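Reading through the structure tokens given below for one structure.
Note that this complex is displayed minus one protein chain, with the remaining chains in position.
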Amino acid sequence: MSHEIDTRLAAQGISLPTPASPAANYVAFVIEGGLLTISGQLPMEGGAIAVKGRLGAGVALEDGQRAARLCAINILAQAQAALGDLGRIRRCVRLGGFVASTPDFTDQHKVINGASDLIAGILGDVGKHARAAVGVASLPLDAAVEVEALFAIG
Amino acid sequence: MSHEIDTRLAAQGISLPTPASPAANYVAFVIEGGLLTISGQLPMEGGAIAVKGRLGAGVALEDGQRAARLCAINILAQAQAALGDLGRIRRCVRLGGFVASTPDFTDQHKVINGASDLIAGILGDVGKHARAAVGVASLPLDAAVEVEALFAIG
Partner (left out) sequence: MSHEIDTRLAAQGISLPTPASPAANYVAFVIEGGLLTISGQLPMEGGAIAVKGRLGAGVALEDGQRAARLCAINILAQAQAALGDLGRIRRCVRLGGFVASTPDFTDQHKVINGASDLIAGILGDVGKHARAAVGVASLPLDAAVEVEALFAIG
């Protein structure tokens, strides 16, 4: 399994970044009772927010999808740091997707597909998850998208 | 138990619809570790969003409550598809309720009562759940309400 995951990451040209560790009273992930809970991840790339602003106000759908994909890559990077081996993931249970949106932007589901496609593309069937996708007023550091995750682990 | 649930559904004139299956890399529900996680449901009725727009901008409180009730009916339809028998539900643990809102609309709790009342009305005491109710900028397909759910199952 783990080898397959590495192969898919390589096929998509993805090398998982060193994940950000919050310098605060919260943490990037918690393992408890067979569940791995990962804090909301922003579209960080090379240490900076790669996609800023709101959908419907200057951020195009494709940019939003790229932001969601980056959030998902950061989720996998946190999972790798938490578990040592992504092959320990038994199932991606849920993604919570938040899209910074104007009131008239109503394609949040298409934006969050950028995260869903990445997770399922890398993890295969165990990557098929339940999710919520909603449009929010704004996000930390002016990020266009934030995605949190829950995994069942073996 | 299951018979009681059927009786309550009939008494409210509800026949559970065939639930929507996402044609994407996510799924409508995940069963894992004794928990049933259901993706955010929209107020679909007869294959279309029944209540569109925002609370505070043309959508009345009663319409919002009806939207939340429809989301809850779709949650039960997904649970029925997942479990075969709603009697397998041991507890509705949590509802996450998102209400498309203008900044000055502050009755999200009353809107989401439309979902809470339906779930507790049909499931009885096992339907009494924890929840969050918040006002968001906008929702997929211009839905007025989205509700996700977590159930403990036997």
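The first chain written gets the first letter, and so on, giving A and B; residue counts start at 1 in each chain.
Basically, a contact is a pair of C-beta atoms (placed from the backbone, for glycine too) under 8 Å apart; a residue touches a chain by one contact, two chains touch by 3 or more.
This structure is a prediction, so every number in the text was calculated from the model and none was measured.
Only one residue in the set B:11, B:48 or B:132 touches the chain that does not appear here, and it is B:132.
Summarising the interface, chain B meets the missing chain with residues 34-35, 56, 90-91, 93-95, 100-109, 113, 116-117, 119-121, 127-137, 150, 152.
Within chain A, the residues in touch with the undisplayed chain are 24-30, 32-33, 35, 37-40, 54, 57, 96, 98, 100, 102, 136-142, 146, 148.
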